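The complex appears here without one of its protein chains, the remainder shown in place.
Our next item is subunit A:
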Amino acid sequence: IMCASAKYNTRGPALIPRMKTKHRIYYITLFSIVLLGLIATGMFQFWPHSIESSTDWTVEKRSVHDVPVVKLPADSPIPERGDLSCRMHTCFDVYRCGFNPKNKIKVYIYSLKKYVDEYGTLVSNTISREYNELLTAISDSEFYTDDVNRACLFVPSIDVLNQNALRIKETAQALAQLSRWDRGTNHLLFNMLPGGPPDYNTALDVPRDRALLAGGGFSTWTYRQGYDVSIPVYSPLSGEVDLPDRGPGPRRYFILSSQMALHPEYRLELEALQAENGESVLLLDKCTNLSDGVPAVRKRCYKNQVFDYPQVLQESTFCVVLRGARLGQAVLSDVLQAGCVPVIIADSYILPFSEVLDWKRASVVIPEEKMPEMYSILQSIPQRQIEEMQRQARWFWEAYFRSMKAIALATLQIINDRIYPYAAISYEEWNDPPAVKWSSVSNPLFLPLIPPQSQGFTAVVLTYDRVESLFRVITEVSKVPSLSKLLVVWNNQNKNPPEDSLWPKIRVPLKVVRTAENKLSNRFFPYDEIETEAVLAIDDDIIMLTSDELQFGYEVWREFPDRLVGYPGRLHLWDHEMNKWKYESEWTNEVSMVLTGAAFYHKYFNYLYTYKMPGDIKNWVDAHMNCEDIAMNFLVANVTGKSVIKVTPRKKFKCPECTAIDGLSLDQTHMVERSECINKFASVFGTMPLKVVEHRADPVLYKDDFPEKLKSFPNIGSL
């Protein structure tokens, strides 16, 4: 079975096939002829049809009044009442959804009908604007299917958003006669205004048997956790009024109540609050003396002052959302839109999308009994947190409240996540506003583990043809106690590596991998041969590092396994004259990068470098044959948000036979190129992820007045 996830080549760059060139050419020619033939066949056979099918995508254009009429006999069956014990595993037929590589449920929408009773009287309004928008959104989404046989979820076109607008018994009968009703299994109803006088039930009263309910205004007693979906009550004002995002910050009023027709008992409590705290509490009500033509719903009054609604909500830090006859209130949507932090006072209310949204980050929930303490409770919230809640509130509105489309898609996604939990959207994706998603990092190696010393590290030496120097490096590195394996990446395609017998004899396994192309990226490939977490990337000319120095580097890496741990450090600087980044290799007091000529890091970053490097950085590095180390520094800093660790005093890789590519080289072009890399990478990452620090790691007793022979790392090297 195919996976949606990409299959990663775990073997590494392909080894060169050992076929003789002559034969190879022959086979390739033969193969390409056959392939060409196949393609031609395909073109010839399929071409015309594929053009035809892609254009046929008809959208009906009719009037709502023209839809067929269905007459419901008085004795047509009525579904059972909703079953409170329903859960996904008892009332939902998962077999209809099946396993599919996209992990998406398929949603079918019944076509629109007009239902009348025996006497020809309409059962309900055919369809409301909002329900039409909702169905349009589903139909345009990836979830939609027009094939009733492939559907996993069915959405009736019978509009039950507002219970007051429909006849309960007849609506139920209309539901029961749907072609795939089957006791309501896998059917989803959307309702925003449930219940009616006098008792105002908190869930839709229409008998619906096993159907799922996406309802606004559930209480903990009617909400079937993990089965129903709690949705907001849509506020049509969202579409009419454009409230620009005011951004977080202090506002004129501290608490504002804008709801009309509050219960007198609540109003008394609010008035007491106002009497106690004065101006900072604003208590609005409906206006009594408005001139004609002014819509009452767009104005609010306090004594003789008239305020525009919902604009006035932007003037307050906190906005009270009290329950009315129903638990769900449309004002919640207006409040969020205004970036005002809702203070929700509605005991037992299930907040919209509470299955996935973390309302504690966007609202304050206060038990009804604690209403008198509201002011002091709100005052105890730190200002910085209030600002975040304001931002969060606005984000919730933008993502999940602003349109019927947003509400519909969030609802379907929640159900989708239940059916394909292993592909579910994460908490962060649901809850983090874009600004947080941008500025935050989620470290893939977040568990504070100090890897056991016994694991050791694998040294990966990238080499081209400097065999003599390579052998010296191998001999030197093999003296490091924690080395567990040595891997030579032979990057030269034109020359074979030396014969087995010529290699230095060392105490750990030595493996040679040959690469298909001479690319710098080969150094950072996650070879299967690397069995340890720790990788020491080392150039084939780094012979000056002492065994103590390397062992200490490994010990430091163990304490910081999610960082790059290296020897010479480098710095990036902002060049004010040129208005761009500059690479600095002077001996400064700060570091932000380490050279990977010798550096320890986690193998995971090899995987990231090879498969997850953003943009075209990898190709850029291979094309320029430079800056692979800077790219690695960027990558690690970007994903962890942490700085590098420079170890020991080492400032440069000085060696007699080294050629030009010493980091400290005064070669002007080299410096220019490196600076260019930094600017290029910063623009690809969209930010400068590198972190500047002033410290380096030395052994605890480094340069202390203490007998050298008692120190763990006496020979720690020099500059």
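The rule is simple: contacts are C-beta pairs under 8 Å (C-beta built on N, C-alpha and C of every residue); 3 or more make two chains touch, one makes a residue touch a chain; residues count from 1.
Note that in this section contacts and distances are computed from a predicted model.
Chemist: Could you tell me which of "Kv channel-interacting protein 4", "IMA5 protein", "F-box protein GID2" or "EXT1C protein" is the UniProt name of the chain missing from the displayed complex?
Modeler: Going by its UniProt entry, the chain not pictured is "EXT1C protein".
Chemist: Among A:187, A:472, A:603 or A:618, which residue is in contact with the omitted chain in the full complex?
Modeler: Considering all chains, including the one not shown, the answer is A:603.
Chemist: One chain is left out of this view; which of A:331, A:513, A:543 or A:613 touches it in the full complex?
Modeler: A:331
Chemist: Which is it among A:439, A:475 or A:492 that touches the chain not included here?
Modeler: Reading the full complex, the residue touching the unseen chain is A:439.
Chemist: Which is it among A:186, A:230, A:259 or A:585 that touches the chain not included here?
Modeler: Residue touching the chain left out of view: A:259.
Chemist: Among A:236, A:249, A:481 or A:498, which residue is in touch with the absent chain?
Modeler: From the options A:236, A:249, A:481 or A:498, the contact with the absent chain belongs to A:236.
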